[in-house]
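Take a look at the structure set out below.
Only a single protein chain was left out; the remaining protein chains are all shown in position.
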Amino acid sequence: MSNNVKSDLLLECRGIDKNYNGPQVLSKVDFSLRRGEIHALVGENGAGKSTLIKIVTGITNRNAGTIVFDGHDVPVEHNKNASEKLGIAVIYQELSLIHGMTVAQNIFLTKEPLLPGLPFIDIKKMNAMAQEMIEKYGFDLKATDIIDKLPIAQRQTVEILKALSNKASLMIMDEPTSSLTAKESERLFKIIRMLKAEGITVVYISHRMEEVYDLSDRVTVLRDGKLVSVLEGEEITPAEIIRLMIGRELTEDESHHKMVDKRDREVVLEVKNLSAEGKLNDVSFKLHKGEVLGFGGLVGSGRTELMRAIYGIDAFDAGEIMYLGKTYSPTVEKSIASGFGFVPEERRLQGIMGGISITGNIGIANLDSISSPAGFVSRDKELERTQTAISTLNIKPANPDHLVGNLSGGNQQKVVVGKWLIRDLKLLIVDEPTVGVDIGAKEEMYQTIDRLSREGVAVMVVSSDLPELTRLSDRIIVLRKGRIIKEFTEGVVTEEEVLRAASGIVEGGAK
Amino acid sequence: MNTKSALFKEHMVELRLFGVLLGLMVVLSLISDRFLTVDNLTNVLWSVCLIGIMTTGAIYAPITGGIDLSVASMAALAGILANVFMNTLGMNWIVAILITLVIGAGIGWLNGVVTTKFLVPAFIVTMAAKTYLFGVAMLVSNGDQITIMEPAPFLQIGIGKLLGIPIPIYIMFTLVILSHILLKKTVFGRRTIAVGANEVAAKLTGVNPDRTRIIVYTISSVTATIAGIVMASLTQQAYAMNATGYELDVITAIVVGGTSLMGGSGSVVGALIGAVMVGFINNGLNLLDMPSAFHPIATGIVILVALIMNQGVSVPAVLKKWFARPGAAEAAK
Partner (left out) sequence: MSVSAIRRLILTGLLIAIGIALSIANPTFLKLDNLMTMLQEASLTGIVAIGFTLILITAGIDMSIGAVIAITSMICVNFISYTQLPAYIYIPIALAAGCAIGWVNGFFITHFKLPEFIVTLATRGILAGLALIIAVKDEQGFVKNVFIEDPVFLSFGETVGPVYIVTIVFILLAIATQFFMKRTRAGTNIYASGANPTAARLSGINVDRTLIGVYMFSGFCAALSSIFLAARMMTAMPEFGIGNELDVIASVVIGGTPFTGGIGDIWGTIIGTLFIALIKNGILKLGLSPYIQPIVIGGIIIVTVVADVWYKHHAEKKATQAARRKAMESKEVGA
């Protein structure tokens, strides 16, 4: 269409600004992609990677900045369909595939080849076209396979084929290996290199430094919504990327992050050789009174699964859990009765009941203490507990009848924590305590956890936010692929060390 | 916090409904001078009784996000069974009622087990139950309209009066109070609401959603059974078709009462007002000498309107969006 001389840049974003009615998520970010390169986009959680991708693909609109794609100016009111027409494709894990349909049907959905002059699908031709594509790339698939029966790695290749059939010139892959095995990941890397050979540009988002190191031609590092650096060729080393991502040396005021050895105290929880097929592998550790034990690792490393197994949500295959010196086989009800508290990772889906008042949300976890043996709830006791939780945690607005769904993220999280605080709490499990929480509420959450540990409550914290993990923990265990790979017990641990361990770059650390 | 205003706020929905109800009464009294007579109003209340009794138990299923469509068949079967126990098998009437209640509870329990343990949508399970219970009712009664002449104390349940007020009205108000307390003041009520509001969150805070749902469907069947016994006694008749279509009235009352079918909230008092409103609408149609066929029409329209209002969708916005859809402009030309 355009007769311009094609520049060697496929995408050029300049000065991208974005704020979601408040905090600045991206400020003046430049991001450019060359034709046929593999470009890694890295940064800590909250650095702005997904927002940048959403802007490029038209899922959200930018507040300022220009985008030029393949010589065309991309307007601010960009949308998903338009970006697809331009040739931008996002490879989802499985979101966009239709169950019950064959590989070929999925690839050609809404653009099936028709019999000449008739409105009928030419199934033979469709299967042949799909098979041809599959063979061209040497995928381990058949055009007539039903999607449901394929493992996730192969579904991903179907997604890639779908994008190829759309003549995509840019493919964005967001953490594509998070649920793949090592072998499957290798195969994916081969495919990515093949795409590159075809002249397709691939944006690769990953926390796994060794993958980024192996694959990328160039790396863009984001931090706190700003562009930090673009690395190329020799400059790309895992250590350098991690240094740029974290971006600061240890300073004096962070010395209170120094870990405290509390392992001489009474053991509250002991986990011995816990294994669950495909999730956990021989995990053992002890948790002591008043200790804050942090769990680091990448998404999919088994942290959440471990917490769920200990709390009694999911069963495990082998191993033993000891609680206060006795063998403990957990169920949720038993855990609550024994003084556990659980703050799940996805607040909206698992934590709060949005259509119900603060009182109702807090009451439901405390029915045992606010009701009579006959099963009647005491409204007075319930209100009194709720008021206690509201004032200790500074929940705003301080109105017990306020619907939780209408609270801010930080206050919602306070409600989820608050329902456990008014109990005789011995062990608190917190999974991602501050995702979607504003800075003020974040600090309050940290203070609450500190206070609980001073009061003798044992706390387990799972967090992908490294400053948070090092700030809170007395001891840090790093998981990788369902195993404990490293334990930091004393001194000052840096975010860099945790991230290296989680990424599998441990000098002599791995067994 | 001012307790008075909190109380007012808590009962906002009910108060607003009551306002609508009063408005409806004004309209009806303007339409017909027969409306505001003691006889007519007693009649309305009486006819509301059966729906009202069913509603007190049936409301729990929508609060958990489910539905019970089997209540009408259950009620019809209950009347027939009670008659068989009393008059064919010669049991004492109290024993007969107790056995009928146990059977009703068992059927509700089964509905709950199939829905929860086999993850079958509630409306399918209860619709199938509605069908087979109707078949059993027809089979047991041989399709006849059986007249119940005795025992006298049993008949008093329906036709007896206390202080000039029919006994079924006492039964209804007792059940409304009990159900209101169960929902608002007990551990079970809290759990029911929690399961409907967010099942996963409820589970993580120690609520057993399956157990809660099974109890919910059991309660629903038990109140349907009570309604069936009252109905048999009131009409002095046991007949499989006696309550045909009542499930729609029950759903209407619940929806009009402000209970969302999506789960998580509900009001027993609201549903009672909803039942009275359904009664008034039918009464109005009668007073206007409209054929009874207008009854399901009115019910259907009221359900749709109430659902849209509960959903909080703006009708003009939806219509505007529809007319503005791509292709509408060409179609207009």
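Per-chain residue numbering starts at 1, and chain names A and B are given in the order in which the chains are listed.
The working rule: contacts are C-beta pairs under 8 Å (C-beta built on N, C-alpha and C of every residue); 3 or more make two chains touch, one makes a residue touch a chain.
Being a predicted model, the structure only gives us computed values, none of them experimental.
The missing chain, though absent from the view, touches A, B when the full complex is examined. Summary of contacts with the chain left out: across A:Gln105, A:Thr157 or A:Thr448, the touching residue is A:Gln105. Only one of B:Gly23, B:Pro121 or B:Pro153 touches the chain withheld from this view, namely B:Pro121.
Contacts to the hidden chain, counted on chain A, fall at residues 80-81, 95-101, 105, 109-110, 112, 114, 119-121, 123, 151, 181-185, 277-279, 281, 480-483, 510. Looking at chain B, the residues touching the absent chain are 67, 114, 118-121, 123-125, 127-136, 138-139, 142-143, 245, 248, 251, 255, 261-262, 291, 293-301, 303-304, 307-308, 311, 313, 318, 321-322.
Following the convention adopted for this analysis, only the chains that are shown with their structure count from here on.
Rounded to whole angstrom, the centroid-to-centroid distance between chain A and chain B, based on C-alpha atoms, equals 45 Å.
Touching chain A in their complex are the following residues of chain B: 1, 6, 9-10, 185-191, 193-194, 197-198, 200-208, 264-265. The residues of chain A lying in touch with chain B in their complex are 311, 313, 332-333, 336-337, 342, 344, 349-356, 360, 363-365, 367, 371, 375-377, 379, 399-401, 419.
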